[in-house]
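Below: one structure, written as structure tokens.
A single protein chain has been omitted from the complex, and every remaining protein chain is retained in its original position.
Going by the order they are written in, the chains are A and B; count residues from 1 in each one.
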């Protein structure tokens, strides 16, 4: 490089044209030839460098060495007596104890965080190793120093291999993984803070095995802990084997589970007999439109399960299920823009379960939720949410039937209201009114198993919230 | 791109001049035209690329997608009997219990960490969303595995929106935020490890509302927790509304607070009556010079408060204040270079408070601290610190009056001694001698409320420290 620079420098000092000798045509031609050669050289260098810069940028954008991703919400929730609200949240109703959510807007008091630190290692042959670490925390206190209350913990730590050159056929585009993780294909109804299906734990598996042109399947084994058997000096583990199929826009997911040591009776949860086994299935349709009637998205489906599979959302995570437990759940939700100003996101979820915790218990609930957004400017929108839940709960000894209602209005700031329901961060103020049937006030599903169960208390409360929510 | 490259390649193969046909003037001219066009094209490409590279660099420098920032100190503190020192630190005196600091150099035994993980999302229109997560920890143990002692916790988790295109007028340059955070405009006297004002908690607010050419104001609401009321099943929250004004170099900050359920008596803190309300004000002058007499910086001001506002530093964080509590605090500090070798940083803080925890208690203290640095080379300096504190403490039942003295000398390594008092990291060895009036040995402000209060013990101790301190 130095030699070349020197050459140019010397060349610049030489007389290229002078008064004392008129140039000949040949001289000029030679100079043109020289210039052309240099220009070509320079053009090449320029193009190579542009390519290199673009490659580096693409690498940095698409597959950076390091990624920081997260979800967080944090804020204040104040009741009408300007006291901190307690006991509120999307699982605040009596049916919340068995996983029945209501609309979340304006009800959340927790400061919750998921921080993901991701390392990618990519070989030139395209093989990629991805390491994923998630730290998470959730506290209610508004204070900044939370060492006492801290729940900071490692929720995910796993590695994935993708694009292995020796994988071929059905496995050509497969991703293999092992460690502790949330399953990649979990999905949620954000407005209710409820996953439709939440498979998580420690294990190993493979994604995207191509069984036919239109059929991809995932296979996995996850382990979970239910606690420990003191007499045996061993943990109670639950092993979940799952096959998850994506056939066009349909999803069909089967899970079977086995927990050898779970058929015990603990003081805290006197199941008639706790389940050792479980079966679980999910059928879902992922539409690219709002129920075929408008642009947008919608997802609809059903979950069924028995035994340990009767916990329909968090597959295999509940060891207190009865041997005979049976449950079925329906869900549907979607989002669409009505016009330039208004967007709507209805959501529905309902479940029927029986012999769930004790023989002869029976639980029915259904939640309907609508979130609406009304854009006023590029950065400001009003968000509205109405939520209703019907409950018919019978824990085999006492029962209660009734309804829960919530209405929320939330002035909201965001970077771009046009970007839709799922653009974050949102900074919001929210006012909510919540009420419910008085029959439900003192009812608790766990009355038989928990000496001091939490109940809904009295309804008819106004709540004020200041909150940020973000993901990236 | 490929077609163009091919064209050039073919062009390079064509005879541009040959022996069998002399070029005409027109040929030459045509070739010059061609070269010129190509050169212009190349110049443009070069300039565009330079612009792109510069933009990417600027983006990476000024507003990177991810930022890692932190503060940490870690080291050993050994006493003259080569034992681990305990009970030392900037709040080691009897008055430390009510927030009276002394000079920190050579007294700190804790391994303290603040690690910030920041995500920026910037739109092309300049609107920016900033997510801020802070993890913090503080332990005394010198061991590496600290799971038992760990205080690791989430101290901040918030989102900010800046540069919203629809904000105009006084709000044109405003930043809005919500979540859990340290207020942006907190500032400290580093040498005493004491914030002048430390407003923190969970809430929402807006910065930099331009009320006139020279007047910016911040508005915020912060919530804090004082604990829980078991009988009521509710948390005791304190809500703090603040207006913080920057008028030229003056700062005027008003805070009012309201904690509805705090007027209770706990076994641990029998206040005459705990306060439900509080008022707090800060007046400060931020000078761009060392008290107008030398280049450097200095800050001087006063804080006053009553009720819950009588905790003057950590606004609204102390629920154990008496209904009648009153407090006033003065502070001043600055830094300047005396010459190429010596720099000086004097600091002063004093407080008078009464009816603070119990009726008729009365506390006076004043701390004077001087830190000096003497640069020997680009990387080595001697740092000296002298600290004095006067205390006149009356907890309404017993009283003590006396003084605390400390002298420290600290050989210090750093990247650049010329960069001043606030350049970090510093790796330091420190020897300190601390002593105090024997009257203070067994005195504790909390004698009435804490059955086994910590006391200062005997003075006259030499301490040896090995420590790193950094921020970035």
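Methods note: contacts are C-beta pairs under 8 Å (C-beta built on N, C-alpha and C of every residue); 3 or more make two chains touch, one makes a residue touch a chain.
Please read all numbers here as calculations on a predicted model, not as lab measurements.
For the chain missing from the display, the contacting residue among A:106, A:201 or A:334 is A:201, taking the whole complex into account. The chain that is not drawn here is touched, among residues A:258, A:394 or A:439, by A:258.
From the options A:66, A:283 or A:422, the residue with contact to the chain not on display is A:66.
Shown as candidates are A:110, A:159, A:442 or A:455; the residue that touches the absent chain is A:159. Take subunit B: the residues that touch the chain left off the picture are 25, 28-29, 32-33, 35-36, 39-40, 42-44, 46-47, 49-50, 53, 57, 66, 68, 70, 72, 74-76, 78, 81-84, 86-87, 111, 113, 115, 135, 137, 139-147, 149-150, 152, 377-380, 413-416, 425, 427-429, 466-468, 470, 472.
Summarising the interface, subunit A meets the missing chain with residues 1, 5, 8, 12, 16-17, 22-23, 25, 28, 31-32, 35, 38-39, 42, 45-46, 49, 52-53, 56, 65-66, 117, 119, 121, 123, 127, 129, 131, 133, 135-138, 150-159, 161, 164-167, 176-182, 200-204, 221-225, 233-237, 239, 258, 260-261, 317.
One rule holds for everything that comes next: only the chains that are shown with their structure count from here on.
Chain copies subunit A and subunit B are related through a rotation whose angle, from the C-alpha fit, is 120° to the nearest 5.
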